[in-house]
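Here the complex is missing one protein chain, while the rest keep their positions.
Let's look at subunit A:
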Amino acid sequence: MTVLKDTQQLLDKLKNAYKKNDLATGKTVLGQIKIKLIQLPAVPPNSDFSSPTAQQELLLARDVYEHAVLLALKSQSEAALESSFTQLKTFYADTRSVLPAAPQQWMFAGLNLLRLLVANRIAEFHTELELIPAEGMTVPHVASAVQLEQWLMEGAYNKVLAAGKSLPPECSFAVEQLSATVRDEIASCAEASYPSLKLADAQVLMMLASRKETEEYAKQHGWAIEGDVVHFNKAAAADATAEQHMRLINHALLYAKELERIV
């Protein structure tokens, strides 16, 4: 039972650290708790729900995983976010049969959606979305994430940026990344639509603050700047089509040869 007690104490410490925004302490405490958790028989994947304290252990573990996510959100660390969300999700799934649904489950789901959205991982976003039942859709976190995704797909980027400011407090991490994502989207659209663009227009289009930032951004994407005109690189695309043609020709020749050989 000492393990349980220790864990409880460590969890309290973790909560304190989170409240105080003490990320470093939070991280060390979290590491310690995880080691304790694997010693608890009821926590998956040990999954021995027969012990008398199973409920208590599981609740405790859930608390830990939820706080791990919150902590990761605060620290803005991509890797930590990834792993903490994965762990939490697996935990929810594994304990669904023995624990009542967590009150904050859908909030975390919404946060996860938002995280995927701002990272422009649309495919995974939709996979996750499919897993959320109707009741979960009404939770503001989920609803706003879904709304944002729709705008993004429509190309209503101004709406996206405007909405970014009115997100729930836990979502603040996403705001800045969201604008970066939107800018990349615009850039890729512009690249496909125009052969070249005036620098000033590009700056407005991509909502960049200064000409210098624009030039910087152009350099990142490998666009050529001549005077005050940005040339999107079309040569590469042309190459690609030539290559495609060659491939097609090769295939055709190969088929012809194989046909000859058919006995």
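We take it that a contact is a pair of C-beta atoms (placed from the backbone, for glycine too) under 8 Å apart; a residue touches a chain by one contact, two chains touch by 3 or more; residues count from 1.
Note that in this section contacts and distances are computed from a predicted model.
Undergrad: UniProt names the one chain left off this complex as which of "26S proteasome non-ATPase regulatory subunit 1 homolog", "Elongin-C", "Cyclin-J" or "Eukaryotic translation initiation factor 6"?
TA: The missing chain's protein name, per its UniProt entry, is "26S proteasome non-ATPase regulatory subunit 1 homolog".
Undergrad: Among A:S83, A:Q104, A:S179 or A:S196, which one touches the chain that has been omitted from the display?
TA: Among A:S83, A:Q104, A:S179 or A:S196, only A:S83 touches the chain that is not shown.
Undergrad: Using the touch definition from the top, which of A:T2, A:S50, A:S166 or A:T241 touches the missing chain?
TA: From the options A:T2, A:S50, A:S166 or A:T241, the contact with the absent chain belongs to A:S50.
Undergrad: Kindly state which of the options A:K15, A:K34 or A:H221 is in contact with the chain not pictured.
TA: A:K34
Undergrad: Since one chain isn't shown, list which residues of subunit A touch it in the complete complex.
TA: So the residues of subunit A touching the missing chain come out as 31, 34-35, 38, 44-50, 79, 82-84, 86-87, 89-91, 93-94, 261-263.
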